[in-house]
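The structure follows.
Apart from one protein chain that is not included, each protein chain of the complex appears where it belongs.
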Amino acid sequence: MAKEYTVTLKESIRVNPSTHFLSFYCPEIALNALPGQFVAISSNQFLKRPFGIAQVDKDKGTFSIGVRIVKDGTRYLATSPIGTEFEVMGPLGNGFSIEKDRPLLLVGGGTGVFPLRFLQSYAQEHSIPFYSVNGFRCVDDACFIDGERNSNCIVATDAGDFGVKGNVLDALEMIPFDMIRGSTVCTVGPEIMMKHVASWAESKGLTCYVSLEKRMACGIGVCLVCTCKTKSDKEPGYENKRCCKDGPVFLSAEVIW
Amino acid sequence: MAKEYTVTLKESIRVNPSTHFLSFYCPEIALNALPGQFVAISSNQFLKRPFGIAQVDKDKGTFSIGVRIVKDGTRYLATSPIGTEFEVMGPLGNGFSIEKDRPLLLVGGGTGVFPLRFLQSYAQEHSIPFYSVNGFRCVDDACFIDGERNSNCIVATDAGDFGVKGNVLDALEMIPFDMIRGSTVCTVGPEIMMKHVASWAESKGLTCYVSLEKRMACGIGVCLVCTCKTKSDKEPGYENKRCCKDGPVFLSAEVIW
Amino acid sequence: MVDLSVTIGNVRFKNPIILASGTCGFGRELEQYIDFCSVGALSSKGLTLRPRQGNDGCRVAETPSGMLNSVGLQNPGVRYFVENDLQFMASLPTGVIVNVAGHSTEDYVEAVRFLEPHREFIDAIELNLSCPNVKEGCMVIGASPEALFQLVSLVRKETTLPLWVKLTPNVTDISLTALAAQRAGADAVVAINTLLGMAIDVKTRRPILNNNTGGLSGPCIKPVALRMVEACASVLDIPVIGCGGISTGEDVLAFMIAGASAVQIGTSTLIHPSACETITEEVVALAEDLNISSISEIVGTLNLWR
Partner (left out) sequence: MVDLSVTIGNVRFKNPIILASGTCGFGRELEQYIDFCSVGALSSKGLTLRPRQGNDGCRVAETPSGMLNSVGLQNPGVRYFVENDLQFMASLPTGVIVNVAGHSTEDYVEAVRFLEPHREFIDAIELNLSCPNVKEGCMVIGASPEALFQLVSLVRKETTLPLWVKLTPNVTDISLTALAAQRAGADAVVAINTLLGMAIDVKTRRPILNNNTGGLSGPCIKPVALRMVEACASVLDIPVIGCGGISTGEDVLAFMIAGASAVQIGTSTLIHPSACETITEEVVALAEDLNISSISEIVGTLNLWR
């Protein structure tokens, strides 16, 4: 049951030169959000901006998002002082469907690590085994890499200045398959990366969920501007589904890239 | 020499339920402003808002304006916290032409008292004798009335809940004419009030300056949206002058009401 | 308490606030955000005879105080609508407007013919002759007074339901298309649909919308819409329904004063799902302030300068 809320910025942490981690006070969203869902938040622009929920703290009543500065809207968010008020709608979208008896393989690229962070916390809370692979362009572009030098996390950078040199696919190839057999793959990141991860997963026989990012307006499924092409038996052989309402998470097998 | 500046709000005092007195740090404007000139200040709206300069403090480098809340732009200004930055252009317009050897009769209505305040300080500084008459709807609408119970200041309220009951014309009639003989009248306030003050002054043979308020865009004389009708010998018998550049102060004899 | 009810043709609506087509789906998603008791009617997503998947790729671009969309009439088709959504819409405590679009005259005629047996659930049919996002038909027909007259005349024969014609603003003189709609038997016109516009990504040197152009909506178009509502109202005998950039109660009053008997709210709902409810509250407060006892008394009271 998503609603509109006025929320206050509680914390703003710069995680790398272009990315901030923002926490807002909103007990309702903290309580109801599921991993893979997102919020739409006002900036000083006309349309709200969508961000995957990266963390919730039910006790403090806060939820957090990671914001990479792209243009005016994200710059406004990242530079707002503590105490600034925002209009937020959320939690929106479907979220990941998680079967609690299957391990998870989380594959993130760039800001995709933020929504996966929430899924990872969920896995930890519910004792679901997980393996996590995150790719970044370079160390200056990376987030959450300090605590990640443990056995079930790999970080890859294209520049090779942190972790494995290469992209997430290179990193995936390094994992002994036994460790991830039967896992459900959940991937969030640039579309081209998710497409490759999906075909890798399909080639290994793994179920794969992808989280699509489309430009949005309403965020609640009424305007049909955020559609993505999915497979369908019906005429004309495909169906345009709403990323905000039917997604953002889709079974990779369903998506027409 | 008006310029564009980014200025910081230093002080915001509520002078009555709908009016705030705001001071901004901007040494250039503080130094160069003349009584009757105005500033155009950004609010969160598309166009800047014009306000008569009400006070300057050359030592502190500040200038002040009185802002009555009308709609969104003025509400934003009046409710902005100290430290908020604004874009300002100023000082703009011509200001009052003051002959230092003539006494002044200042007649203000509503927010008109603010620009006259600056003129009054100027008169005090230059030892120009002055007499001041200010009219308000009621005490809740009045400003600067606390220190004004001295011999050369009259306050009138339509409601009669402070000072003289009546409008500024009623108050003007109460002044023994000997006290204001030879004065230059300077009036700022609602157009209808200025029109009456002007015809009163003309009937008494006094020179009268009025300060016109028109909706503006550029504030610097390039767009011609802020014109007022003035007398002219040339075809078609009148001339549309720019309130922002040729005014806002005009000789009352020049104005076609 | 202000009387908000308005009458368009023979149909009475409890208030003049209508959810605009394409910005409220068929009402389902908004149920959790607004109380439908607070809106006068809901206009369905534009329906075509056959289902449509709409345009490919990016369909939205943000613009100053507005947005461009190029959805391209994605909809399940009239048949599916009647079987799956119409009952639901009719169950809401609000008026039901069915918005119909097409490529050719036959598309419109057949879609309206298909709806006719279900007339008991419908308060009015709104012909969208102004969608800028489909390659053929629609806006081309809607921009020509003759083509519009022909189409509306034919559709008029198919239904006894109130027929509203939604006009495109992308014309030299909207009063000509408005008059053509009236002559053809329309019961009301809706003005306006979106303005044709474009946005460009300077890095890729491509239009942001995969359809190249899109329809501009939101507060940015309000002054144009207001002028066109006034232009229509000043020549028509049938009611005008105002639309375009309305986001406040004050906007609603301005459109009604300009001559609108009711108004539609589109993009504002996309910004705040509960916009219509807030706007209705603002209308009530403002009407009370201005001593208006019945909202319909202000319709067309604009006092032009001469």
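Annotations for the structure displayed:
Labels A, B and C are assigned to the chains in the order they are written; within every chain, residues are numbered from 1.
Just so we're on the same page, contacts are C-beta pairs under 8 Å (C-beta built on N, C-alpha and C of every residue); 3 or more make two chains touch, one makes a residue touch a chain.
Note that the structure is predicted; figures quoted are calculated from it, not measured.
Note on the chain not shown: across the whole complex it touches B, C. Within the complete assembly, B:M216 is the residue of B:I98, B:M216 or B:V255 that touches the hidden chain.
For the chain left out of this panel, the touching residue among C:L68, C:L163 or C:C243 is C:L68. Although one chain is hidden here, its contacts on subunit B can still be listed: residues 1-4, 45-48, 87, 89, 214-218, 220-227, 229, 235-236, 238-240, 245. The set of subunit C residues touching the chain not shown comprises 57, 61, 63-66, 68, 143, 170-172, 195-200, 202-207, 209-214, 216, 218-224, 226-227, 230, 245, 250, 253-254, 257-258, 286, 290, 298, 301-305.
We adopt the following convention: only the chains that are shown with their structure count from here on.
Because contacts link the chains in a way that matches no line, ring, star or complete pattern, their graph is best described as other. In terms of the distance between Cα centroids, subunit A is separated most widely from B.
In this assembly, the C-alpha centroid of subunit B lies 47 Å from the C-alpha centroid of subunit C. Each chain gets a centre from the mean of its Cα atoms; for subunit A and subunit B, those two points are 56 Å apart. Centre-to-centre separation between subunit A and subunit C, using Cα means, comes to 36 Å. Shared interface positions of subunit B, defined as residues touching 2 or more other chains, are absent. Counting partners per residue, subunit C has no residue that reaches two or more other chains.
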